[in-house]
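Here the complex is missing one protein chain, while the rest keep their positions.
Letters A and B mark the chains as written, and numbering starts fresh at 1 in each.
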Amino acid sequence: MQSSIEERLTKKSKKAKLETFGKSLSFICIAFIVLVVISILYFVASKGIATFTQNGVSIGSFLGGTDWNPSGKGADGQPLVGALPMITGSFLVTFLSAIVATPFAIGAAVFMTEISPKMGKKILQPVIELLVGIPSVVYGFIGLTVVVPAVRNVFGGSGFGILAGTFVLFVMILPTVTSMTIDALNTVPRHYREASLALGATRWQTVYKVVLRSAIPGILTAVVFGMARAFGEALAVQMVIGNAALMPGNLVSPASTLTSILTMGMGNTVMGSLQNNVLWSLALILLVMSLVFNIMTRLIGKKGAMK
Amino acid sequence: MGVKRLIQAGLIAGVAFSLAACGNKDGSTSASKEATEKNEEITTGSITAVGSTALQPLVEAAAEKYQENHAGSTINVQGGGSGTGLSQVATEAVEIGNSDVFAEEKEGVDAKALVDHRVAVVGITPVIHKDTGVTNLTKEQLIDIFTGKITNWKEVGGNNQEIVVVNRAAGSGTRASFEKWGLGGAKSIQSQEQDSSGAVRKIINETPGAISYLAFSYIDDQTKTLSIDQVKPTEANVATNDWKIWSYEHMYTKGEATGLTQSFLAYMMSAAVQDELVSKMGYLPITAMKVERDVDGTIK
């Protein structure tokens, strides 16, 4: 009897064993994901760096050059792999679509949390979730059949370009930004609103001066997150932007983004050649940018955290 | 407990798949071994052809017919682009690499290790939007348009309409052939680029002043083609090389084809494919060509 009590006390109980099992199981899952991320990062980085290490392209001429023609050679015998037009294009569509989408997202979020939560939940919420569900192939196709001709008729030019890309991306990132903004507004404590209303402020004054102000970090995070989405979108943008590796002179002339050139070129180049490696370098830029966007949301979150 | 059951299901599925994988591999290798010993035509097993998206529909249709006649054979046909096709066949990841261009023309491919099988010819023609008022261009005019020296249709006798040049993606087989045979090797200016023939056709039909180029197989009644130096882009003119802009469709193998690959490639050249499928899909049968052209453009 004594020994069995001792045993029961010193040996791990069944529950403790179960606990260890559960904890390890969930740890294995997260470790697996981390492993996947690391291998993808390593894979893209090692291929992307080959342009500079194996093909001897200087990072400066890659990031700062404006001539993109990887199969041709410039006057100095260096391959023409200036990625600046694509980098500019990517940033332009990203910022412009974020600028257009933000007021809409904030408006919709305020509507759903402050003005009419009932209608918001019944109509707007499903609508926004549906917008996420529409595949980017379909977005691109609609962009090509509707947005491009519309831009051509209103603004002239061929219709392809930054502007058409902005419109398509605006609709695509709207759901992301809106639903994150809603979360941000929901975390504003209820007594803030009550205090403001009790002071005699109107609903709009409460929203504008109290709720939105205190939700700024959350809203910024939402916007940056939407920008990250826009930056990485490929198929839809590629169909409407025109894919010309030229510095964008205006918003309605064909331009290109990192993803559009990357997607187009992959199948047509031979693995291991400069033309292929340089596409991986573009992917590396995308990766680094998504890291930057992430760090930005983290910094914003930290600064705005309520203490 | 839901979690546990799901994990179990996952594990069982995983094991099942790995078993299936082994089963698959064993099946094909033993079959090929047996047949090489007997030294007769092998029509069973599984091979993969990857590459050119332009060639994909033809090979797919041929593979479908071949499999109907040869039970036990599986021929996977995938797109992915000529570059993918050539690099994958060179590393022996797949049995056949489909390409619109000669392997010699692609950088980074060891062309000597690859064996070329030309299965069809495809004509390429300049296409324009219907309201340009132009039906014929000289070769010089065509070059000047694509190199940016001529920017308005009125300079070549058409309407006062700005020219919009639309290219295929750099590295695309259609673009390489068009620049080589249509533009005399000149490089087109940086302009709008599209990933696929379907997108080019849509844009040409809808964008005023647009000019681009398409393989004959993509021309429909809405698309307007151009004559060059009064020669019409017809299959008869391609066969005699009066229409210069055409290219071979290649199916490359690493070394000489053996086994099922050999049998399938022979089928590609048979009358069933060449006389029926090939022309139905807008290609020219290789057997109809009155001339032969090598990679440097020498005509035989």
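Criterion: a contact is a pair of C-beta atoms (placed from the backbone, for glycine too) under 8 Å apart; a residue touches a chain by one contact, two chains touch by 3 or more.
The rule is short, and it goes like this: contacts and distances are computed from a predicted model.
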item: "Heme chaperone HemW", "Gas vesicle protein", "Phosphate transport system permease protein PstA" or "ATP synthase subunit b" - which is the UniProt name of the missing chain; value: "Phosphate transport system permease protein PstA"
item: Residue among A:Gln78, A:Ser136 or A:Ser214 touching the omitted chain; value: A:Ser136
item: Footprint left on chain B by the chain that the document does not show; value: 1-3, 6-7, 9-10, 13, 16-17, 20-21, 23-25, 46, 48, 50, 53-54, 56-57, 60-61, 64, 67, 74, 76-80, 84, 88, 91, 93, 195-199, 217-218, 220, 280-282
item: On chain A, residues whose C-beta touches the chain left out of the figure; value: 15-16, 18-19, 21-23, 25-30, 32-34, 36-38, 40-41, 43-44, 103-104, 107-108, 110-112, 115, 119-120, 123-124, 126-138, 141-142, 146, 171, 174, 178, 201-205, 207-208, 228-229, 231-235, 259, 262-263, 266, 283, 286-287, 290-291, 293-295, 298
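Everything that follows uses one rule, which is that only the chains that are shown with their structure count from here on.
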item: Residues of chain B defined as touching chain A within the complex; value: 53, 79-84, 86-87, 106-109, 164, 169-173, 187, 190-195, 199, 202-203, 206-207, 210
item: Complex interface listing, chain A residues touching chain B; value: 68-72, 144, 148-149, 152, 158-160, 238-239, 242-246, 254, 256, 263-276
